[in-house]
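Coming up: subunit A.
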Amino acid sequence: MMMKKQRLILRTAVLLLLLTAVGYTIYSNFFTEKTEIKVGATAPDFVLTDLNGKKHRLSDYRGKGVFLNFWGTWCKPCEREMPFINEQYKTYKKQGVEVLAVNVGEPKLSVQKFVDRFGLTFPVVIDREDQVMNAYEIDPLPTTFLIDKNGKIRAIITGTMTEEKVQQYMESIKP
Partner candidate 1 sequence: MVQLSSTLLYIAFVLYLIGTFFFGGTIRDKKGSGRTNRWATFGIIITIFGFIAQLGYFITRWIAAGHAPVSNLFEFTTFFGMMLVAAFIVIYFIYKTPVLGVFTLPVALLVIAYASMFPREITPLIPALQSDWLKIHVTTAAAGEAILAVSFAAGLIYLIRVVDQSTPSKRTFWLEFVLFCLITTLGFVGVSSAFAIADYEAKFQWIDKNGKKTEAIYELPALVGPHKGTLEKESKDRMQPLVEMPAIINAKKLNTVIWSLFGGAVLYFLLRLVLRKRVAAAIQPFMKNVNLDLTDEISYRAVAIGFPVFTLGALIFAMIWAQIAWTRFWGWDPKEVWALITWLFYAAFLHLRLSRGWHGEKSAWLAVIGFAIIMFNLVAVNLVIAGLHSYAGS
Partner candidate 2 sequence: MEQVKCECGHVNPFGTAFCEACGKPLEEAEKPLLDMRYEGSARRSQTYNKTVIDKIWNFFSSVKVGVWLIVITLIASAIGTIFPQKMYLPPNVTPAQYYEDEYGWAGKLYYELGFDNLYGSWWYMLLIALIGVSLVICSLDRVIPLYRALNNQGVTRHDAFLRRQRLFSATKIADDRLLETIKERLAKRRYHIREENGNILAEKGRFSRWGPYVNHIGLIIFLIGAMLRFVPGMYVDKVLWIREGETKEIPGTNGEYFLKNEKFTFETYQKGKENAVFNAAIDRVGSGMVAKTYETKAVLYKRVGPVIAGEEPKLKKIKEYKIRVNEPLKYDHYALYQVDFKLNELKSMSFALVDKQTSKSFGMITVDLLQPKEKYDLGNGYQVQLLSYFPDFYFDDDGNPNTRSKVPNNPAFVFKMFAPDKPKGEVSFVAIRQTIEPFGNNKYKMAFAGIDTRNVSALTVRRDFTLWVLGVGGTVFMIGLIQGMYWNHRRIWLKRTNGEVWLAAHTNKNWFGLKREIQAVIDGTGIRMPIDQAEIAKKVQGGDEHGTA
């Protein structure tokens, strides 16, 4: 009887081990992000210069919520959401939400034209050497990161946002 019981336990253990391995592989392949940039992680720090020559360092904004938006002038969805962000920024700025718009390395001339055209009031910085894009593993534009007051990524949004969504997102990272 002992032998039989042992055998059953052994077989169960081996099968469980195999099942876990297979399950983990399939799960991690199909249901998880394979990047280090994910919700819950600390947002990588960076320093970039805005159009007025002022340096912005992400870690300086600890204690505030940061609405980090990656964009390009040619990208139509980016263009659509910019006025919404600009509008909501006016409200949420006072409540401790900062907007940082990172342009993906275009000429300053083009970025300036774009900023003037939409009258953007928040800081627009240029990632001239793709370093910040690499750090955040940006693929499609626009991509927005919601960073809370502790510097943790709360959400990653790819694609264009409605004004209502922008408002909700800013609300969510209010300190």
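Regarding candidate selection, all candidates are chains of the complex that A comes from, given by their letters.
Keep in mind that, in the parts below, contacts are C-beta pairs under 8 Å (C-beta built on N, C-alpha and C of every residue); 3 or more make two chains touch, one makes a residue touch a chain; residues count from 1.
If you're wondering where the values come from, they're calculated on a predicted model, not measured in any experiment.
Candidates 1 or 2 all come from the same complex, and the one touching subunit A there is 2. Listing the residues of subunit A that touch candidate 2 in their complex gives 1, 3-4, 7-8, 11-12, 14-15, 18, 21-22, 24-26, 28-30, 32, 34-36, 44-48, 57, 72-74, 104-110, 113, 125, 127, 129-132, 134-135.
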